[in-house]
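Here the complex is missing one protein chain, while the rest keep their positions.
Naming follows writing order (A and B), and every chain is counted from residue 1.
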Amino acid sequence: MSSILPIVIDAIAFRPGGRPVLNGLSATLPASGITAVIGPNGAGKSVTLRVLDGLIQADAGTVRFGGRTAGAVRRAFVFQRPALIRASVARNVNLALAPLYLEKSEARARVEAALLKVGLQDRAGDPARKLSGGEQQRLALARAWVTEPELLLLDEPTANLDPAATEAIEALVSAMDRAGTKVIIVSHNLGQVARLAEDILVLSEGRAVEHGSAQHVLAQPRTPQAQAYIKGELPWTSFAVAS
Amino acid sequence: MSAGMLDTISTAVGLIGSLDRDVTSIAVLSLQVSLLAVVCGSILGIPLGALLAISDIPGRGALVALLNASMGLPAVVVGLLVYLLLSRSGPFGSAGLLFTPAAMVIAQTILVTPLVAALTRQLIEDADRELGEQLRSMRLTTWQRARALAFDARFSLTIAVLAAFGRAVAEVGAVLVVGGNIAGHTRTMTTAISLETQKGDLPLALALGFVLIAIVILVNAVASGVRGYVMRAYE
Partner (left out) sequence: MDLIRRSLLSLAFACLATTPALAKERSITVASTTSTEQSGLFKQLLPPFTMKTGIEVKVVALGTGQALDVGRRGDADVVFVHDKSAEEKFVSEGFATARQEVMYNDFIIIGPKGDPAKAGGRDVLEGLRRIATAKTQFISRSDRSGTHAAELRYWIDAGIDLSAIKGDWYKEIGQGMGPALNIASAHNGYVLTDRGTWLSFKNRGDLMILVEGDQRLFNQYGVMLVSPAKHAHVKAADGQVFIEWLVSTEGQRTIADYKIEGQQLFFPNARGTGHF
């Protein structure tokens, strides 16, 4: 699984309609461990995740995964709001296996294992939309996990959840990290970043402005953006770089 | 004049009770032809609409506009075109399908497929707005995405299918031209109503009309009932 590391992001630019959303973003994500991406609104965090997932084509620059090109890497994305089809829990998880063309029996086994992992095995036949917010995100994680992804991208997965549900999600994310999946998570929740991240990447105005180990960035943030984030200052919006 | 209209209506209502086996077989034929046309139209139209909704082909906008416009195809024009195709002097004449129920099914299928496709396209587009990004991130193929979205939208799609059925069972232009309104073979409720109106037997025409409306209401009620029952499990 670690064959996708290091993830080398090289001068990514994305300028939809002329607006520079990503403006020469470069970073190298070396080690395993969870990488947290933080930054003010509009910094380009969600767009970066989407570029890494291949949902958005950058206008310039490249991303390489351990020397491999993006296409071959198995990735999964968990959004802030889980997009579920009007079907049972199990069917939603099973949908993720469609591109793998597995045998029915193998697919069923994998779905069961995934549901067990997230603690939804008793809800397999229930309509997915009837689950609570926290359960739905666990379902989204099961759906991500069932394809055994090499890279897991999460975009503020617990922003809408209560603390108990948040804890459950964080536990699952950590478990996936320990199992060998590279996890990159965007979060506004300082506590969450502190709990989960091994590695923090700070974005601002489409660029990486700071990147280091979590301990380091949290204890001694160099840039004003990181400082403001850690101090928990409001408004956490677009930032004029002072000096 | 309104006294005359009331008379006609009350005579018509009285006639309904005494309608005979002929009417039953005419009603059954109407249902067979239109239901089969709607099934074929859905098998063709739903995938077509779904794929059009989520693909990014050049000229898509023009295709969508064309599809929407074809919802309003005049039935009699479709009938004429199919007649020319199926006539013995036409390209498919050797199949001997003209003036048979099969020809009527073909004509009505052509009539309802664009309707189903156009409505499906809108429904799938709406579903794609909600689910599309997630499905793309799951690396589903276009076809797999279309299927997932259609499954998600299935309750709304049944309404589209019911609309198609309504269009089919109520039209007279196409089935009259390609079927020939042959007694005992290709006479449907609508062509029978047309015939009785022409003969000046307005109460009978109205009676048949009421029966047709009742049948359509029944079909819609059954479909809505089934849909509601299944929906309750999944909403």
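The working rule: contacts are C-beta pairs under 8 Å (C-beta built on N, C-alpha and C of every residue); 3 or more make two chains touch, one makes a residue touch a chain.
Being a predicted model, the structure only gives us computed values, none of them experimental.
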item	value
Which displayed chains the hidden chain touches across the whole complex	B
Sole residue of B:I110, B:A160, B:L202 or B:V216 that reaches the chain not shown, by the stated touch rule	B:L202
Per the touch definition above, residue among B:L98, B:A118, B:L140 or B:M189 touching the missing chain	B:L98
Options B:R60, B:R129 or B:H185, residue touching the unrepresented chain	B:H185
On subunit B, residues whose C-beta touches the chain left out of the figure	28, 31-32, 35-36, 39-40, 42-43, 87-90, 93-94, 96, 98-99, 101, 147, 150-151, 154, 180-185, 195, 197-203
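Heads up, the rule we're going with is that only the chains that are shown with their structure count from here on.
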item	value
Chain centre separation in whole Å, for subunit B relative to subunit A (CA means)	47
Subunit B residues touching subunit A - in the complex, by the definition given at the top	130-131, 133-141, 144, 148-149, 151-152, 154-155, 233-235
Residues of subunit A touching subunit B in the complex	53, 55, 75-77, 79, 82-83, 85-87, 95-96, 98-99, 127, 129-130, 143, 147
